[in-house]
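Got a structure here, written out as structure tokens. Questions coming.
Only one protein chain is missing from this complex, and each of the others stays in its spot.
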Amino acid sequence: MAVREAEPVETLQQVKEAGLDREDLLGMYRNMLITRAIEERGHILYKQGKIPGSFYTGRGNEGSAVGVATAMGANDVGTPLQRDMGVHVTRGVEPWRVFAQYMGRVDGPTKGRDGNVHMGDARLGLHTMVSHLPAMLPVAVGMALAFKIRDEKRVAVAWCGEGASARGDAHEGMNLAGVRRLPVVFVIDNNQWAYSTPSHLEYAVDHLADRAAGYGFDGVVVDGTDVLAVYREAKRAIEKAREGGGPTLIESVTLRMEGHAVHDDAFYVPKELFEEWARRDPIERFRSWLRDNAELTDDAEDEITSGVKRLLNDAIQRAEDSPLPDPSTVTDGVFAAADELETPHHR
Amino acid sequence: MPEKTYLQAISDSLRQEMRRDQRVFVLGEDVGVYGGAFKVTQGFQEEFGASRVLDMPLSETAIVAGATGAALMGMRPVAEMQFADFVSCAWDHLVTIAAKQHYRTGTPIPIVLRLPSGGGFSGGPFHSQNPESSFAHIPGLKVVCPATPEDAKGLLATAIEDPNPVLFFEHKHLYRRIRGDVPDERYTTSFGEARVHREGEDITVITWGAMVYTADEAAAKLAEEDVSVEVLDLRTLVPWDRDAVLASVERCSKALVLHEDTKTGGFGGEIAATIAEEAFEHLDAPVRRLAAPDSPVPFAPSLEKAFIPQVDVVAAALRELAAY
Partner (left out) sequence: MSTGTQVEVVMPQMGVSVSEGTITRWLKQAGESIALDEPLLEISTDKVDTEVPSPGEGVVSEIRVQEGETVEVGTVLATIAPAGAAVAEPEAPAAPPTEEEAPQEEATAEAEPERQPAAAAPVDPSEPVAEAPTPGAAPAASEPEGNGKMFVSPVVARIAAQHGVDPSVVTGTGQGGRVTKKDILAFIESGAAVEPAPEPAVEAAAQTVPPTPAAPAEPAPPTPPTPPAPAPSAAPPPQAPPRPAPEPVAAAAPLGGEVEEPMNAMRRGVAEHMRRSLDTSAHVTSAIEVDMSRVVAARERLKKDYQSSYGVNPTYLAFATKAAVETLKDWPWINGEIRGEKIVTRPWVNVGIAVALEDGKGLIVPVIRNAQDLNLLGIARAIGDLAERARTKKLMPDDVQGGTFTITNTGCFGTFHGTPIISQPQAGILGTYALVKRPWVVQDELGQDVIAIRPMMNVTLTYDHRLVDGAYAGGFLRDLRARLEGWAD
């Protein structure tokens, strides 16, 4: 069966039907700007030697990440990956904590024990990724299993890239989710390149969403640069899962607009491809839609952008003020203590 | 006190935990309708329903990852690997996620992995292994290897209560061969406390799992020869009871470390090294290790007998130590 290819969102009316008002829209726009700004500023800090290790960005994926995260409910959970900064931002991770994480400071979500986008905040329903993609995908399935056992109306969202979809974890997780009709939504960020390997060397189907049929649930392909279309499809999938309708596989197509990490200049990506997708920049696209459909004025835009700039300046300063972890704590937390199980976020 | 097999003790303990804690559930291959390959969960689905006794696809990765995700959501999953050998398929999820998540991000992963392990019945290379040392090496995982029915029950209850990933190695050869008194009421047995299986004064044998019985039989032979052997059952490898081992070795001054896992990189090396580091001046002989040779577990009975340390081999090693 051919998967459904989602239509673009055209009018404010359609958006309202999808459950968003103007404030929501401006909030999404702001979150996309914050997402890009965090990564741009992080990129600079990295080149200034202030961020150790590697540095990954999700430029081009802001709309997809913000769109899905906006569709999630407050009690839903997810396992976002390194291109999904917009998920962290949308669910309320404060930018200064992201910078503290980048710099390995104690106020980062992992307190310096892990770096870059390996972060989460369980209180916000975000669980920390590992490097072995898509290992968190079947973990999210396990979260959905818990909801199913307890008969809770909560949904887990599992992210994965088109490259990682080739691994066995993805298959085992999706198969189990299909077998048990678990409340989980799979989002494949298809940005067309797995490090330097193009899609046609990663999978043989037309669309990764085609695989959903093999697991007995629905698949849909959506333009990942259209934040509103992503939102609409994610919302549908999440609510369907919440109501017992089982999983959905959303393939969100974008182009990774930078290298795999900062050390990679992506020379292997054709220049024309970059140029083509640059014209479809998700932020620019949403901005012009807002101007046409939601009365985004120059003044309103200025207010948003200057607010974002202030937020980021303060965030970097605050992160730099955060200390590096005390070396004597190196083995702290290898094992959990019994009382940690009763913390509110562990539910 | 009623007498029970090792297997019944495990089954009873699991049932008891599921009765007292709604968060505890079982997942694994053939654990439901069939009651588990070794029948540990027989009758569970009737009592607790199919939503708490989950037959899983043949997907070790999804079983361990699923348990991890459910634990993150506050459940207390008890996952069964049909054979401990198959945990290799889920290595990534134990080692990469479960073991490191709390350290990295502060979220406990209270999962128990039941691992029917060990050989002695021509199970061949893939149904007989004792992979405990591989996991004892990974910070963040706990490793439990009970030898007696009483300990199996108490340690499983402790494992389920523990806020960390626990690998619970059940020795298949003990399932139905070993019987012992097991209290009916619920109790827990602390991790990291060795048990003196047999008291002695001349040589300490440090071991765990099925080798406790091999050591005990060998010690009985040596007793006839007027050599008094102490058998120390570690019960858990992470954490392991260094104090008990060192105290016994300081008393006896001779030590034999015995395990069914292969020798190189086996956990016995850790114990022997610790004795050498911390009890050197109490030693009256080199610390000996006795373990399986460095090969896969062979199938043919003659080969398997040469692989798994036998009573007469242990007795011979003890004689050498006694004569030293």
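List of remarks:
In order of appearance the chains are A and B, and numbering begins at 1 in each one.
By our rule, a contact is a pair of C-beta atoms (placed from the backbone, for glycine too) under 8 Å apart; a residue touches a chain by one contact, two chains touch by 3 or more.
Values in this document were obtained by computation on a predicted structure and should not be read as measured data.
Considering the full assembly, A:A261 is the residue among A:A261, A:A300 or A:V334 that touches the omitted chain. Screening A:K47, A:R123 or A:K309 against the full complex identifies A:K47 as the residue touching the chain left out. Of the candidate positions B:G43, B:P286 or B:P301, contact with the unshown chain belongs to B:P286. Residue-level contact of subunit A with the missing chain is found at 44, 46-50, 52-54, 259, 261-265, 316-317, 320. Residues 253, 280-286, 288, 290, 293, 312-313, 316-317, 319-321, 323-324 are the ones on subunit B that touch the missing chain.
We take it that only the chains that are shown with their structure count from here on.
Subunit A and subunit B, compared by their mean Cα positions, are separated by 41 Å. Those residues of subunit A lying in contact with subunit B across their complex are 77, 109-111, 113-114, 118-120, 122, 127-128, 130-132, 135-150, 156, 168-169, 172-173, 175-176, 179-180, 331, 333-338, 340-341, 345-347.
Residues of subunit B that touch subunit A in their complex: 25, 27, 51-52, 54, 56-57, 59, 61-62, 65-75, 77, 92-93, 96-97, 100-110, 139-140, 142, 161-164.
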